[in-house]
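Please read the structure below before turning to the comments.
Shown here: the complex without one of its protein chains, the others still in place.
Entry: chain A
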Amino acid sequence: MLTYSPVTFEKGALQMIKYIGQRLIYIIIALFIIITATFFLMRLAPGNPFASERAVPPAIQESLNEKYGLDNPWYVQYGEYLLNTVQGDFGTSMKYRYRETNEMIAEGFPISMTLGLEAMFIAVGMGVLIGTIAALFHNKWPDYAMSIVAVIGISVPSFVMASVLQYYLALQVGWFPIAGWNGFIYSILPAVALASTPMAFIAKLTRSSMLEETNSEYVKMAKAKGISKWVVTFKHALRNALLPVVTYLAPLTAGIITGSFVIEEIFAIPGMGKYFVTSITNRDYTVIMGTTVFYSIILLLAVLIVDILYSFIDPRIKLRGGKSSGK
């Protein structure tokens, strides 16, 4: 009796599929632009994969270039590159012999993802909790305490946080291993270091939007209904207050990914970050392209997921494919 008619539901599902289809097309266009830009920027940078301190005889240089197709004119290289990328083949590393780029990603990514998800979980969970408590105790001591924590979190860079954590919690107290990657306990310190800045940011964001919501009319109305302060906060205000936090999830993903390059280095974690950074200094063309494209896909998908999530949290937002309007 009290459900949507099946017609409306099908229409909604259809809208959603149409919307996702359209977004996927945009993602492909964005990827093409990213690939092209990376390709040319990479070639503009001086140096090449085979440069070394010892002078390489020109004959060897030439045969290396020939082997990797670097002697071709740029448009041939670009075309070949696009073709391989579409097939999902990023080629062999130019620096580490016999290493496939795909293989390097397959090896490093699960580790980076574990670390990243853990950090995101901490950042969002703790950030929302801290922000909500601060808003509930607006201008009382818990609010000030949270404020201090947030300022520290935002202003201390993750690599400093990492070293501090390593020194006190690993070296002095000995609760956690200093570095390495050998089970869950190894992931805690790097995840906390990685999460500290976004967590503080989310806490600030939650606090201010929560304050705004608790002063809104519908919260007053909920109170006038006799609903208690805590129920009003968690049942009514929080969901509305989280909308800006959800928007922040996409840039957060980017932040966690880039942040993990540094953190992985400090904690000697064999994730993808290392390959990404070293491939650039090595001018390891194939690996640069492979990792960049891979990260771009992850980010673009994260943005898409956030947009879909948004429509679930806020009923006022309708996802629409194409120019169709109206209900």
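Assume a residue touches a chain if its C-beta (ideal position, glycine included) is under 8 Å from a C-beta of that chain, and two chains touch if they have at least 3 such contacts; residues count from 1.
Just so it is clear, contacts and distances are computed from a predicted model.
One chain of this complex is left out of the view, and of "Phosphonate C-P lyase system protein PhnG", "Glutamyl-tRNA(Gln) amidotransferase subunit A", "ABC transporter ATP-binding protein" or "YciI family protein", the protein name its UniProt record gives is "ABC transporter ATP-binding protein". Within the full complex, the residue among A:Ile20, A:Met113, A:Ile227 or A:Ala254 touching the omitted chain is A:Ile227. Although one chain is not drawn, its touching partners on chain A can still be listed: residues 1-4, 216-218, 220-229, 235-236, 239-240, 313-316.
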